[in-house]
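Every protein chain of the complex appears in place save one, which is left out.
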Amino acid sequence: MSEIEKRLLTLGETLPPAKAPVANYLGCKRSGDILYVSARVSEARGEVGTDLNLAAAQAATRRVILDLLAIVKADIGDLDLIISVEKLVGFVRAAPHFTQLPQVIDGASDLLVALFGEAGRHARTATGAAQLPYGAAVQIEMILLLKSPAKIG
Amino acid sequence: MSEIEKRLLTLGETLPPAKAPVANYLGCKRSGDILYVSARVSEARGEVGTDLNLAAAQAATRRVILDLLAIVKADIGDLDLIISVEKLVGFVRAAPHFTQLPQVIDGASDLLVALFGEAGRHARTATGAAQLPYGAAVQIEMILLLKSPAKIG
Partner (left out) sequence: MSEIEKRLLTLGETLPPAKAPVANYLGCKRSGDILYVSARVSEARGEVGTDLNLAAAQAATRRVILDLLAIVKADIGDLDLIISVEKLVGFVRAAPHFTQLPQVIDGASDLLVALFGEAGRHARTATGAAQLPYGAAVQIEMILLLKSPAKIG
């Protein structure tokens, strides 16, 4: 078990099964030492600020990170190959009056920092979207830096 | 004629003239072997789910890829310099009830995979936007990996 998965356990979390892409794209694509991780949406559906409150949206965002890490593990074989989290983009399907988008995306960022420490701290964009795939509440994509040579082609 | 343009012909497509940027930016910018391709919007205007149905939005998305490839060819001289498609971000101007955003962006992804094969498979974000430039229905940006040394400075 990777060090990252051990730390997940201490946080009371485990990796879910890796979900397959819902359309014609890859879960992640490597470019040199950079891994572009495709966006995933939350299982939680609805609008943040009406259908979900801040705490529910943060929890949904945290679970998206677990989904993304499961996909990354399925692709590269070992989460300990991750050197750092470079960037994260989070889209929040926000009600017109709901403006705490950064606080929603902290659900993701806080988990990454808890898992990877200083290396988990990242550049970030937290923004709003009128609509998300399947009516989801939040959507997250990441750029990771990997150790080289890595186990993927 | 590049191999990619020959493949386009077999798919019944040809490159349109390369459009100039509509404002103060570049069509693409190279960073080492990475080519950042600026977003372009569809000529199709309107909201997907009301003004355009899924099939029309997919076709619009496919034509944006042809526009992007024309711009890339104008910049780097030869589409065969493209090693792979790293990442694609697609914004869909979706009606509030329309949630099949990934299926719209498959219009772009399917064409890239048909053209570039396995190397055309990419990380992806398909998301919704309240409004797009000029009221367009879809907007696409890409990150490409190029052979080095390339023909652009």
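Chains here go by letter, A and B, matching the order in which they are written, and residues are numbered from 1 within each.
The definition used in the following text is that contacts are C-beta pairs under 8 Å (C-beta built on N, C-alpha and C of every residue); 3 or more make two chains touch, one makes a residue touch a chain.
Small disclaimer: the values here were computed from a predicted structure and weren't measured.
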Candidates A:K19, A:R45 or A:K87 - the one touching the absent chain = A:K87
Note = Absent-chain interface residues of chain A come out as 33-34, 84, 86-88, 92-96, 98-103, 105-106, 109-110, 113, 121-130, 143, 145
Task = State which residues belonging to chain B touch the missing partner chain.
result = 21-29, 31-32, 36-39, 89, 91, 93, 129-135, 139, 141
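Here is the rule we go by: only the chains that are shown with their structure count from here on.
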Inquiry  = Quick check: how many Å separate the C-alpha centres of chain A and chain B?
reply    = 24
